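Here the structure comes first, spelled out in structure tokens, and everything after it is commentary.
Only a single protein chain was left out; the remaining protein chains are all shown in position.
To keep things simple, chains are lettered A, B and C as they appear, and every chain counts its residues starting from 1.
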Amino acid sequence: MSTYLIYSLGGAVIFAIGLYALLARRHLVHKVIGANLMGSGTFLVLIGLGNRAPGGTPDPVPQAMVLTGIVVTVALTALGLAITKRYFSATGLDDLDTDPREGDHP
Amino acid sequence: MTLVDHLPALLIIAPLAGAAITFVTERSVDRIVAVLTSIIITLFSGMLLYRVASGGAFRYEIGGWGAPIGIDLVADGPAALFLLLTAVVGTAVTIYATAYFPKDCGTSYGHGLFWTLWLFMWTSLNALFLTGDVFNVYVCLELIGISAVALVTLKGDADALRAGARYLFASMLAAMTYLLGVALLYSSTGQLDMEMLRATLTPDSGAATGLALMVAALVLKTALVPAHFWLPTAHASAPTPVSAALSALVVKASYFAILRLMLSVMPPGFIPGAGTLLGILGSMAIIWGSLQAMRQTRIKQWVAYSTVAQIGYLFIVFPLADSGADVLAAALGGVLLHALSHGLAKTALFLGAGSLMDRFGHNEIARMTGAARTLPVLTATVALAGVTMMGLPPSGGFGSKWQLVSASIGAGQWWWALVLGLGGLLAAAYMFRVLAVLLSDTPTEVRPTHAPVRLEWLPLALAVAALFFVFAAPFVDSLAGISTIMLHAGVTP
Amino acid sequence: MRDRLKIMPLLASLAALGIIATTIIGLPSTAPGLSAQMNANAETIGIKNVVTAVLLDFRGYDTLLEISVLMLATVAVLSLRVPPSESRRRLTGESGLLLGSLTRLLAPFMIVIAGFLVWVGSSGPGGAFQAGAVLGAGGILLALAGYDRPAWVRQSLIRVALTIGLLAFIAIALLPILNGGTLLEYPDSARKTLLLLLEGLLTLSIGASLASLFLASASRGQDGGGR
Partner (left out) sequence: MMHLFDILLVGVLAWIAIGSTSEAKLFKSIVMFMVFGLFMSLAWIRLGSPDVALAEAAIGSGVTGALLLDAAGHLRRRPTPYPEEDASSTEEEADA
């Protein structure tokens, strides 16, 4: 088993963990963490598979893509959390499953 | 190189610079900057369309490297058409917004940051229509997603925030999935440029899985049934000009990327059954969206579900794409005509519905009786835009359905023609349900308004443009042919 | 409360995992990608760190859009600020003594690191992205430690700084057009200078954007969200 396989398969696992959290967790902050994990998993797949270049030096293109991706992901995270905070201020809710109109939330 | 050769770059830089400037200028200056920007973009888009129509498609090598080292912009017929649609709808939205957003809105409406967000969105739309690089598409999608979500939450009430959060999580899911697709695609082909991909693509599972993930992500962003769950609340709870831009332009941007991937990049049958699957989902969207539109009691939700339905038509091109050059040309011209005329009519419908809402002071369709007498211009707008939604002659909707029907028959796949016909009937049903209320004899009270007349006449002008859009069909057809998409059927553009 | 295991999301994740893992295993164990071409071109233009060359030159357009993403996100977060009536009810920030003194030590150090990263970025690892990130993190640390923003760092100033950063990038991108090139096509004679200028600019604007992303969202009065 070669190095690139270990990390890129690990990336796939982390992507799947993040996907589950994004879909299944109720708390908005957990969803944001899930999305971040999906990103990290994707980045691992990208750079892991970029390590297959002959000669041992990793492909620079995936690295550049991941650097861009990391910055974009933090932007998405900031927006997601800003909405979460504002929604909480307006309704007292930290998930989307409860309808704010129905009131009587914990 | 002359100015005209730089148009692809300038169409992205102009709104971007506008966005940056409006971030620091006074609110009263913001709107002037925005209007000036929209005039410049419209001028540039018109020039680009003329350049492509007369001189053919061309590529713009950013940084002078050229693919695969650098990123290339692609100015071809479909891109030029979408850019001009964006310019026209964008200008209308800008003008409407100058009247819709009060000059001094304090902390309501996102602290007056509408103009900056809107120009960022315009930048990202233009960038997505022009890009020829699959990773660059990812960055454009993120720009679109963030600006769209921020515009949806602009009102800051609980509904808007909830819709925005839902929209954002859908966007995140789509973005990460798309990027994973790019990772697999690059890992198996070593290319990011669409043209290069087309040339190097060999049937192997890595590239196929990558492209499938990318298309699936874009389907989520386009809100094709069953991935439409986020659209109705987002489009309905946004401020009216934003709703119009979202329904008319934003869903079409991700659709355009699907068009590129499915037809420009992939050869026929590269992912077996993908075209048919998209066609089936499109048909489901037409039927499900129309049925839901019939059930809506609030006017903006009604328009939003009509968007869910109308998106479906755009996907009928995919099952027809592998049946020869003539069929593809007819179907491609058909969906482009549909995208354009729906863009115009949906902008009219959303702006008109928004104005109705403001004048009645509520959003319940049932309590909008007698609008034909009290608000004749707005009622006419809804009725005329409805003609395009139903696909009656001489609207653009009619032209596009006609072309899609003949393409279906030509491909020997008549069942799509049945769906198209059924879609028209269902559209008539949901349109007449609302028109019956507006045209009824019992007038209800409307609020007096100091709003400028452009809030009424602008939507009407767009509805009229869509109404006669079938006459643009030959021109749209000829531009549809100026594209690498035709290579899919073996025709060199 | 702990959420129960949900079946549909679990199936979706497992399906995704299965598809991706199968695809990865099916890929050939060597693949050149674009590295050979990128390396060769980076050598031609004389940049030793190929990743920096890709980010700033070959795919500089991606970076332009990415700076736009950062600024857009800042605008979006600003537009979501909680109305003032609410922010008055903030808990007064009481920052830990340790964090405060630690930051006092760290902040100048981080600025030096950022400068160093830009400096080495053209040959070794490092460059505008990393330097900007370190700078931004330093700014956030300062805010967390309960430092009041100095009087001159007002919101309007942050706005002006971000705008100038983006407009300067646009100007650098447009400059080659006057010279007969395309967008972002640096002439060989001026490439080194322009890239260095761009690196410095990017460092500052990435740093400023990241810090203001945090400050904009956490700006409950002047405490910067310190807890």
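Convention: a contact is a pair of C-beta atoms (placed from the backbone, for glycine too) under 8 Å apart; a residue touches a chain by one contact, two chains touch by 3 or more.
Here the structure is a predicted model, which is why all the values come from computation and not from measurement.
Asks: Write down which of B:49, B:158, B:250 or B:390 is the residue touching the left-out chain.
Replies: Going through B:49, B:158, B:250 or B:390 one by one, B:158 is the residue touching the chain not shown.
Asks: Kindly state which of the options B:94, B:188, B:247 or B:363 is in contact with the chain not pictured.
Replies: Residue touching the absent chain, from the options given: B:363.
Asks: So which of C:61, C:169, C:186 or C:214 would be touching the chain we can't see?
Replies: Answer from the full complex: C:214 touches the omitted chain.
Asks: So which of C:58, C:129 or C:186 would be touching the chain we can't see?
Replies: Result: among the candidates, C:129 touches the missing chain.
Asks: Provide the residue numbers of chain A that touch the chain removed from this figure.
Replies: Output for chain A: 1, 3, 6-7, 9-10, 13-14, 17-18, 20-21, 25, 27, 29-30, 32-34, 36-37, 40, 43-44, 47-48, 51, 56-58, 63, 66-67, 70-71, 73-74, 77-78, 81, 84-85, 88-90, 92, 94, 100-101.
Asks: What chain C residues would touch the chain not displayed?
Replies: Residues 1-2, 49, 51-52, 83, 85-86, 89, 91, 117, 124-127, 129-130, 133-134, 136-137, 140-141, 144, 210, 213-214, 217-218, 225, 227 of chain C touch the chain absent from view.
Here is the rule we use: only the chains that are shown with their structure count from here on.
Asks: Just how far, in Å, is the C-alpha centre of chain B from the one of chain A?
Replies: 27
Asks: Report the inter-chain centroid distance for chain A and chain C in whole angstrom, where each centroid is the mean of the CA atoms.
Replies: The mean C-alpha positions of chain A and chain C differ by 17 Å.
Asks: Mind checking the centre-to-centre distance between chain B and chain C? Centres are C-alpha means, answer in whole Å.
Replies: Result: the chain centres lie 30 Å from each other.
Asks: Of all residues in chain C, which are in touch with two or more distinct other chains?
Replies: Residues 20, 24, 27, 31-34, 38, 59, 62, 66, 69, 72-73, 76, 80.
Asks: Could you tell me which residues belong to chain A and also touch two or more other chains?
Replies: 15, 19, 23, 45, 49-50, 52, 61-62, 68, 72, 75-76, 79, 83, 86
Asks: Using the touch definition from the top, list the residues of chain A that touch chain B in their complex.
Replies: So the residues of chain A touching chain B come out as 15, 18-19, 22-23, 28, 31, 35, 38-39, 41-42, 45-46, 49-50, 52, 61-62, 65, 68-69, 72, 75-76, 79-80, 83-84, 86-87, 90-91, 96, 100.
Asks: Touching residues of chain B toward chain A in the complex: what are they?
Replies: Its residues touching chain A are 135, 138-139, 142, 145-146, 149-150, 153, 156-158, 161-162, 164-166, 168-169, 171-173, 175-177, 179-180, 182-184, 186-187, 192.
Asks: Under the touch definition given earlier, write down the residues of chain B that touch chain C in their complex.
Replies: Those residues of chain B that touch chain C are 1, 6, 9, 13, 16-17, 19-21, 23-24, 60-65, 68-71, 107, 110-111, 113, 116-117, 120, 123, 127, 135-136, 139-140, 142-143, 146-147, 149-150, 153-154, 156, 180, 184, 186-188, 190-192, 204-206, 209-210.
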